[in-house]
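Only one protein chain is missing; all other protein chains are in place.
Per-chain residue numbering starts at 1, and chain names A and B are given in the order in which the chains are listed.
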């Protein structure tokens, strides 16, 4: 069972998919990481060499992902709120921040715009 | 109940005492359902749904459009991993129901390259079939499974290729040919014929069965150290290529690679025993994929030593090579196919940058069904084809098409005017339609195999020849053997 950044993945998982399980890594970032370490897009975790896995772990440890990233986002929102800015208020109210309409279609804003944003996720690290 | 039914049932009741019970029960059932007036039902309030209770299904099936609801879990056994791919890629070369063709002769080493074979159907010898299987020259789309054993028609283009091979063998020339033609015109089969002739003549054969597999980023890649600009090796693919080379060229009849000793001292990351044979060298590369590329380079160096057999280097689906691959470099830019070592090796030989000192033929077959758009290759092939017809009339370059300058450079010999020679080093073999004699010959073979039940006369041959688009062999086979009505 290969470990990437202390997370265990089954051997059959695609490297791309396993990287994208980290908060803060999407398709673009995972593609660039894999290109940097010369991993083909359809590579599976089981086929990676141990050295490559270590490299990946080292790379991920240098990146701001998971809880670090969550904390940064929450800090920014709290900063806005403490300033008493409009954006901070909107965040606190759980309403759209960037001038969208509020008559309809604010489900996403209700779900996401809160002061402790991104609170749920892989926290058991 | 409608009156006639009523009357009939009553009359039957009186007539047939045996059926009385059933009829009576049916009549009762009708009576319960029968309703002379529908108005009361229509004006009644609709039955309110009972909450919390699933509605029971009555009577007819209804269309269940929603996914995932009430779907039946099928309990059938799933195919094992890789089983479906194996079934898809399975190559069947015999048909027990087809008749043995008594007159069928095999290719022999003595006369396989002779011009007298034109228009004959020749069988492929057993050993060669195994070797061809090893280099994956047979395709699933080809009709090998229709006949008793693999046999091919020595058509005009085959003889042309045989001449090229003869010249390469005799004069130790390096001749390069691009096979082009319509869909189903037999380009891959001509490639296979070239490979089988090479096997029969005991050449070293290296075949890249499908260029797409090299560039579609399904195998590992790594930058080649000390290369400028950076090239990329494919360890797994190279290792499998080495095993394929070993399997195809080191048969029981002709253990060629076992006989040849390593004479140079290649720089390998792994130790090679002293006085090793080429077979041992290759096995080293197969066992250690990370060393496969240096092993391949060493093998090539060995094969180009003087006194070694000629080499046949072939690829199918050339167009895939002539574009950027799906691999990405460290800067997240696509890697050009020419920067992959295997493809660069092939392209160096196709473009004439490197030559084969012992003579040999480089074959590149194009495809019409699985080909990305490569304007540079298309243009080069068009120019070469036009030049064969009339050297003064060649098509002009379309400036609105986006060409790949590296491909244009590699195929320079194909589209730039060259000196008039009998056998040009790089040329196109245009695989066209069969002549009527050839068509007749192959149809007689079909008939003798029992796969075509018709009298083969001029009218029949011409009809099929015309319907197959002036002798397109794939269409001919489809029309006469596959689509028998």
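Going forward, a residue touches a chain if its C-beta (ideal position, glycine included) is under 8 Å from a C-beta of that chain, and two chains touch if they have at least 3 such contacts.
Criterion: contacts and distances are computed from a predicted model.
Asks: Write down which listed name, "LAFE_0B12420g1_1", "Small ribosomal subunit protein uS9m", "RNA polymerase II transcription factor B subunit 2" or "Phosphatidylinositol glycan anchor biosynthesis class H", is the UniProt protein name of the chain that is not shown.
Replies: When "LAFE_0B12420g1_1", "Small ribosomal subunit protein uS9m", "RNA polymerase II transcription factor B subunit 2" or "Phosphatidylinositol glycan anchor biosynthesis class H" are compared with UniProt, the left-out chain turns out to be "Small ribosomal subunit protein uS9m".
Asks: Taking the complete complex into account, tell me which visible chains touch the one left out.
Replies: B
Asks: Looking at the whole complex, which of B:143, B:266 or B:469 touches the chain that is not displayed?
Replies: Of these options, the touching residue for the absent chain is B:469.
Asks: Name, in rising order, the residues on chain B that touch the hidden chain in the full complex.
Replies: 182-184, 433, 436, 458-459, 462-463, 465-470, 472, 475, 478-479, 483
In this text, only the chains that are shown with their structure count from here on.
Asks: Where on chain B does chain A make contact in their complex?
Replies: 217-223, 232, 326-332
Asks: Tell me, which parts of chain A touch chain B in their complex?
Replies: 31-32, 34-36, 38, 40-43, 47
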